[in-house]
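Here the structure is laid out as structure tokens; the discussion comes afterwards.
A single protein chain has been omitted; all remaining protein chains appear in their positions.
As written, the chains take the letters A, B and C, and residue 1 is the first residue of each chain.
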Amino acid sequence: MADFALNPEMVDKVTPRLVKGNSTYKSVTDDVSRIVETKTPREWWIAFSLSVAVALMMVGMLAYLVAFGIGTWGNNSPVGWAWDITNFVWWIGIGHAGTLISAILFLFRQKWRTSINRAAEAMTLFAVAAAAQYPLFHTGRPWRAIYWLFPVPNTDLNMWQNYRSPLEWDVFAVSTYGTVSLLFWYVGLIPDLATLRDRASGVRAYIYGIFSLGWRGAARHWRHYEMAYMILAGLSTPLVLSVHTIVSFDFAVSILPGWHTTIFPPYFVAGAIFSGFAMVITLMTVARWALKLEHLITIKHLENMCKVILATGMIVGYAYGTEFFIAWYSGNPYELFTFVNRAFGPYWWAYWSMISCNVLVPQIFWFKKCRTSVPIMFIASIFINIGMWFERFVIIATSLHRDYLPGSWGYFKPTMVDICTFIGTMGLFMTLFLLFIRFLPVIAISEVKGVLAQEDQVAKHGHGAHH
Amino acid sequence: MPIFSKKHDLIARALAAFVAVGALSGIAAYTYFSHPKVIDVGYQPKQPVPYSHKLHAGDLGMDCRYCHNTVEKAAFAAIPPTETCMNCHAQVKPESPYLQPVRDSYATGKPVEWLKIHQLPDYVFFNHSAHVTAGVSCVSCHGRVDQMIEVKQVEPLSMGWCLECHRNPAANIRPAELVTNLAWQPDRDPAEIGREIIAQKKIAPPVNCSGCHR
Amino acid sequence: MSQQQIHGVAAAFNSPEALLHAAKEVRKQGFSKVEAYTPFPIHGIDDVLGIPPSRLGYFVIVGGLTGTTLALLLQWWTGAGDPNSIPAWTALVPYPLVIGGKPLFAFEPSIPITFELTVLLSAFTTVFGMIGLNKLPRFYHPVFNFKNSPRITDDQFVLVIENTDPKFDAHEATRLFQNLHADAVEMIEE
Partner (left out) sequence: MSLVQIETKALTGRKYWRSLNELSGTPAFREWMVNEFPGGAELLDGASRRNVLKLMAASFGLAGLAACRRPEGKIVPLSRGVEDLIPGKSYYYNTVFTQGGSAVGLTVEAHDGRPTKIEGNRNHPQSLGASNGYAQASVLNIYDPDRSAEVLKGGQVSSWAEWDQFASQKFTAGSLGRGAGLRIVSESVVSPSLSEVRKSLLAKYPEAKWVEYEPFSNENAIAGTRLVFGQPLQAHYHYDKADVVLSLDADFLGIDSGSPLSTKKFSKKRRSAKPEDEINRLYVVESQFSVTGAMADHRIRSKASDIDSFASALARELGILSELNVLGSADKVQKILMALVRDLKKNAGKSVVIAGPRQSARVHALALMINQALGNIGTTVTFTQPLASPEAKAFADLVGELNAGSVDTLVVLGSNPVFTAPVSLKFSDALKRAKTVVHLGAEKDETAVLSSWHLPLASYLESWGDARSVDGTVSIQQPLILPLNNGRSALELTAQIAGYKDQKGYEIVRNYWTSQWPAAEQEARFRKALHDGVLAGTAFAEVKVSADPKRVALPAATAKSTQVEVVFVPSWSVYDGRYTNNAWLQEAPDPMTKLVWDNAALISKATADKLKVVDGQILKITVGGQSLEIAAMVQPGQADDSITIAAGFGRKQIGRVGQGTGFNAFEIRVSGDAIQFASDVSNTGKTYQLVTTQEFHSMTEPKLMDAIEPKTRPIVREATVEEYRHHPDFAPHMVHAPDDSIYGWFDYSEGNQWGMTIDLNSCIGCNACIIACQSENNVPVIGKEEVSYGRSMHWIRLDRYYTGDAEDPQAVIQPLSCQQCEAAPCESVCPVAATTHTPEGLNDMTYNRCVGTRYCANNCPYKVRRFNFLNYHKEMVDIEKMVSNPNVSVRMRGVMEKCTYCVQRIQEAKIKAKVEGRRGELLKDGDITTACQQVCAADAIVFGNINDPESRVSQEKKQPRNYALLAEVNTRPRTTYLAKLRNPNPELVEHHG
């Protein structure tokens, strides 16, 4: 192989370089650190103020909710869950792409992940933070739920949790997921925090210094570090699959027609990846432009994500079809009615919004032109985000509003509090994300350098030249 | 020059240890101090009348049921009307200044406002008659009231504490006629006596939720 | 500067290849207490410096199994344990309650939480194990005295022959690094 000493241009044609331009180690460090080190731009302040305002609206709405009760939302009997759990599942789903990119693609040695994994992991965390509002605040008495849901040893009550309940599984799954994602993200950040520390002075140096734990890049440290990173990736992979599986158990374990189905775990996981990648695209297309990181987050990265969206979108579409087929094929009349009712009942608009956004829109990614056009993929990703929200709403509300006994059927309409709380969670998410891009390296500097080193080797010695 | 000196490392470690120890002891303290055993046990408010249970129930040997007469019949162990006090105190110490509120109450018809010591939450439905007829003595929950000048709470009255006995009642079961004998000391193991009575009376305390919460 | 106050001799290189080359040379000279400081993990450096593979995995297995055991114990004990078998002060008195006509404990519904706790404890062991094995946090380290050390996290690849090496000789080490065309060579204080 060494005979085919290829020049860099040739390499670029065969496998497009993941780091564009004349990047050096130094320039990678500079490009990424510069975002944090330069004076805060006015645009950031505007965006941040707006996000904080929206996040504060969420805080206000939640305070109002806690003060007066779930009745301030539109939930009713029979629709006991509505926007609350819809939003929860939606946000948790969005979180999945981050873990997927950082863990699964890491295990598959997909080097293209390095430019986006940091931001995607951050997105996971912030999405989980937004999602986590709901399991707590959707309860009628959150001030009790906050500690009665966890197995705290207690002598005054002698009470424990019911470990048969999927909601209790959820408590464990979501808190584990949040914790492990945070750890994973933090471990990845340590060397880069050290980079920022070494470039900073004064208080900033102390702060970055404390959080980088005194990282000094010793070979003996890298050895444990790489092992830890790989184990975390290995743990996160089944974890991320389990989280949405368990979220889907909230429905699948119930006896409600439309919920009680074995297809839910894979269907939910695929949907989560689908929506997560859509959100990564939404954020990254904006971020790479705003932060001038086009040479690090390249079209190649975006195109790969579009391919993942196309694939998972088709899995999701297939699941929609299977659900309908099984409802008919099973001969369960309640099940069949539920599905016919989804498509043609009072919530038909939600169902067809879901189908259009989730099944039809991703089909454009069959075309390379669409996969490589930033505006097109941005708009498509927004549609997919909307479609996936509708998917959860369709599953939750349409199954609940007409179940077994027609005498108990009802209809759900959201209130302003529902709507404002949801918008508020977006504010929370954006606030955290803006803080992230302002104070932390948005790209995994040391990892990109690792890739750069390998590409340099390729450039110097040709494919497979080293070793 | 390095950002942190050797001294910093020491400070950091000391700080970490301090925070860890502080957090742990904080949790421990909170767990301890928020427990009903600590919060409620020992509650001894000042009553409007300096009534001594020790004098009446202990020294004079009055039966609990002379005043708390509904304890075998009802959920609630009645606090006696002023009338009951005056049955004796019309003759006994009729001039005592301590009894002024009692005499006032009797004369005006306005009740004496006693402070409640043994308080259960509204969602707990405790029934005295069910316990007393089973042979659970007053002393099991209220302690040696016959030795208290002013009554105080001696047991936590927490759910865990209730359940302890509901699950394993033998130690607290005695012949029903002895329930008000607070000083009862059997010549053999009380739990053994309890077990015999349990078998004979078929005592099976509920441990399911609606046993107490309705 | 006496030998005792010296941590070692540091040299900075500008590429992983140069570092690897230098490390091989240093090892060839018989130095054993050698450490490399790099902006990213360098493939092959472990072999050159004679660093054994990480033992972290074993810790994680133990941590994970602890999670599994704890989860199963928690679910079995709190739901199906005998409340009379444990004193109240432990705060661990179980409360067996009939729920949905199902058995007090069954394996099937216990799987999700068992899995989650296994992962959670594994992850904790991994991260805190890594931090512990690396003896972090350590905010001060002699290598930070090296004037090129701030660039370790940027684009410099640093090799340090430590004072504790039986063959350590500051002058010889300095000369060796200079011969290897290091960008900078410096004796660093303890």
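The definition used in the following text is that a residue touches a chain if its C-beta (ideal position, glycine included) is under 8 Å from a C-beta of that chain, and two chains touch if they have at least 3 such contacts.
What you see is a predicted model, and the numbers here were worked out from it, not measured in a lab.
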{"item": "Contact with the hidden chain (one of A:Ser51, A:Asn75 or A:Thr312)", "value": "A:Asn75"}
{"item": "Absent-chain contact - pick from A:Phe108, A:Phe344 or A:Phe439", "value": "A:Phe344"}
{"item": "Contact residue for the chain not shown (choose from A:Ala120, A:Leu283 or A:Val417)", "value": "A:Val417"}
{"item": "For chain B, residues in touch with the removed chain", "value": "33-34, 39-40, 43, 45, 70, 72-76, 78-84, 105-106, 108-116, 119, 121-123, 125, 127, 129-130, 133-134, 201-204, 206, 208-211, 213-214"}
{"item": "Chain C residues that touch the omitted chain in the full complex", "value": "95, 97-103, 106, 108"}
{"item": "Chain A, residues in touch with the chain not shown (by the definition above)", "value": "64, 66-72, 74-81, 138-145, 148-149, 159-162, 164-168, 171, 250, 253-256, 333-334, 336-337, 340-341, 343-345, 400, 402-411, 415-417"}
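To be clear about the criterion, only the chains that are shown with their structure count from here on.
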{"item": "Between B-C and A-C, the pair joined by more C-beta contacts", "value": "A-C"}
{"item": "Averaged-CA centre spacing for the pair chain B and chain A, given as whole angstrom", "value": "54"}
{"item": "Whole-Å gap between the CA centroids of chain A and chain C", "value": "29"}
{"item": "Mean-CA-position distance for chain C and chain B (Å)", "value": "55"}
{"item": "Sequence positions of chain C contacting 2 or more other chains", "value": "83, 88, 91, 93, 95, 97, 137-141, 144, 149"}
{"item": "Where chain B touches two or more other chains at once, by residue number", "value": "3-4, 9, 12, 160-161, 163"}
{"item": "Interfacial residue positions of chain A with respect to chain B in the complex", "value": "154-159, 197, 205-206, 209-210, 214"}
{"item": "Residues of chain A touching chain C in the complex", "value": "24-26, 29, 151, 153-155, 158-164, 166, 168-169, 172-173, 176, 179-180, 183-184, 186-187, 191-192, 194-195, 197-199, 209-210, 213-228, 231-232, 235, 238-239, 242, 246, 249, 445-447, 449-450, 453, 466"}
{"item": "Chain B residues within the chain A interface of the complex", "value": "3-4, 9, 12, 35-37, 156, 158-161, 163"}
